[in-house]
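With one protein chain held back, the other chains of the complex are shown just where they sit.
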Amino acid sequence: MGEIKRMDLEYSQLDSDRMRINVGPQHPSTHGVLRLEVEVDGEIVTEVVPHLGYLHRSFEKHCEKLNYQQIIPFIDRMDYISAMNNEWPYVMALEKMLDIKVPEKVEYIRVIVAELNRIANHQIAVATFGMDAGAFTPFLYYFRDREAIISILERLSGARLLYNYFRVGGMAADIYPGFKDDCLNVVKQVRKTNAEIMKLLIHNSIFIKRSANVGILTPEVAINYACSGPVLRGSGVAHDLRRDEPYSVYDRFDFEIPVGKGDVGVVGDCWNRNIVRVHEMEQSCRIIEQALAQMPETGDVKAMIPKRIKLPKGEVYMRTENPKGDLGFYIVSNGTDKPERMKARGTSFVNLSVIPEISKGYMFADLILILGSIDIVLGEVDR
Amino acid sequence: MTAAEIFEKLGSEFGSAILSLTEEPATDSFITVDPAQLFDICHTLRDEESLLFDYMMSLSALDLGENLGVVYHLYSMTHRHKIVIKVSVSKENPVVPSVERIWRTADWHEREAYDLLGVKFDGHHNLIRILLPYDWEGYPLRKDYVTPDTYHDMKVPY
Partner (left out) sequence: MESTNFLWDLFGRNVWTVLAVISLPLLFVLVYALIAILAELKISAWIQERLGPMRTGPWGILQPVAEVIKLLQKEDITPDQSSKLLYNLAPFIIFTGAYAAFAVIPFSSAFVPAGIDVGLFYVFAIGSISAMGIVMGGWASNNKYSLMGAMRSISQLISYEIPAAMAILSVVVLTSSMNMQEISSMQSGGFWNWFIFGGPGGWSKLWVIPFTIGLTIIYFIASLAETNRVPFDIPEGESELVAGFHTEYSGMKFAMFFFAEYANMFVVSAILTTIFLGGWNSPFGDFLQGPWWGVFWFILKSFFIVLLQIWIRWTLPRFRVDQLMHVGWKVLLPLSFVCFVAISLFAMLN
């Protein structure tokens, strides 16, 4: 087909001392199968061209063939690091269309599991970011803690990573006895490890040298690129859907929105993007504690809904605050039990699109850090 | 600002290019506009003081049967209001002005819409496939798409 322009390079245009390097799709630091075509002048990055699609699994096409409940496990497989948070906007979108009121207890369970999963996601993000900088040990500290969170979610849903726990109008199962104590133990451990990591990694002078003043993303550019989550907040924009458009019961909790303040480096650099995640873990801990205290002891976890969900004709766009940013689902219904069109606005997809903009002119080693600070999951980028 | 107010505001500026406002209970309110003037409308939406839609949440394309539709979900960080803009173009000549120069995030969204549904965005600096291989043929999310049996003369097992 003549209309397809290849991104291949015309080598005659290059200076003789520039080099093209393919970072990925098999490379230890691309967090999956991302392929970056990088042009370097010595060690300086002069151009970055991302090539996507190595993990494309036709998510949107599949959804048109499945009925609404069957889609939930597919959504888990988008951002597989934080599957609980992924399911939420989709389920909420359906509930909005069907006008279902979710039981009080379910709202609290959802908040707790979502915040637990947010902590788990940020642990991986901070840990792999440290590993990109060459610090291997914090990675395993965080993975040790993450194991406790995964165990709680496993006892709730039966799965360790791809939970399939949310249902339209409720949850798949009630919480188990001892759930509260487990959560409080996790909160305690997370705080302890975070204090340790702050000393070991975040305020390590080599780490600061590496990540501060690198990959600076100004707020204007961040908004224009529709970045969200810690990437946007690291640039100093206090945009958090949990507060700006409170969904579920988030308006009942007292929590802060951490933003990059530029204590070290400048606002919007890799260090500030990363520190936002560490502070967010603390805020999630606060939310979990409050939610556990407020949660009703008894109550049904399933709303009365028909077995076969048929959405009314119409469309809805629903977004929630995922650990990585705004995750949105645009669902167009034609009145049957299958969606007419289902579009997922992948957080990582949008956040990743900013990388050619912010990585030019930095060193090759910085590019890896910038990529790590954006915190992408290729399952969500390629869908 | 509510959708009705935005509709009036746009209507006073662009007249007949703003086609209709739909407000139904099971649906987010949306404004349908004429694709020919889309770029100017979006420019106004972003820069007008009372609108300031500086954040494009999502750009989706969809198959409407005869036509292809493109849906823009916009949000304002300053005023914290939302609006949905829709355009539709015929399948024979699916050309929509690109809004990539207004919201840079539209770059990849438009490439994805082109990749999966074949909407051609006029003015996009590099409209190539993004998720599928660069030499893929056809647009898989169209309703009339037939899955090919072979890829590069290799039989695809199902």
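Letters A and B mark the chains as written, and numbering starts fresh at 1 in each.
Definition applied: a contact is a pair of C-beta atoms (placed from the backbone, for glycine too) under 8 Å apart; a residue touches a chain by one contact, two chains touch by 3 or more.
The structure presented is a predicted model; accordingly, all values stated were derived computationally and were not measured.
Peer 1: Sort by label and list the shown chains the missing chain touches.
Peer 2: A
Peer 1: Among A:G134, A:P246 or A:P312, which residue is in contact with the omitted chain in the full complex?
Peer 2: From the options A:G134, A:P246 or A:P312, the contact with the absent chain belongs to A:G134.
Peer 1: Of the residues listed, A:V33, A:A93 or A:L201, which one is in contact with the missing chain?
Peer 2: Selected residue, touching the omitted chain: A:L201.
Peer 1: Of the residues A:I149, A:V190 or A:I368, which one touches the chain left out of the display?
Peer 2: A:I368
Peer 1: Can you name the residues of subunit A that touch the chain not displayed here?
Peer 2: Within subunit A, the residues that touch the unshown chain are 19, 21, 27-29, 43, 130-137, 140-141, 144, 200-201, 204, 206-207, 209-210, 363-368.
Just so it is clear, only the chains that are shown with their structure count from here on.
Peer 1: Show me the residue ranges of subunit B that touch subunit A in the complex, using the header's touch definition.
Peer 2: That would be residues 24-28, 30, 54-58, 60, 62-63, 71, 73, 77, 80, 84, 103-105, 107-109, 112, 116, 126-135, 137, 140-141 of subunit B.
Peer 1: Please name which positions on subunit A make contact with subunit B in the complex.
Peer 2: 1, 4-7, 52-53, 56, 58, 60-61, 64, 97, 221, 223-226, 237, 239, 244-245, 311-317, 319, 326, 328, 330, 332-333, 340-341, 343, 345, 349-350, 353, 357, 382-383
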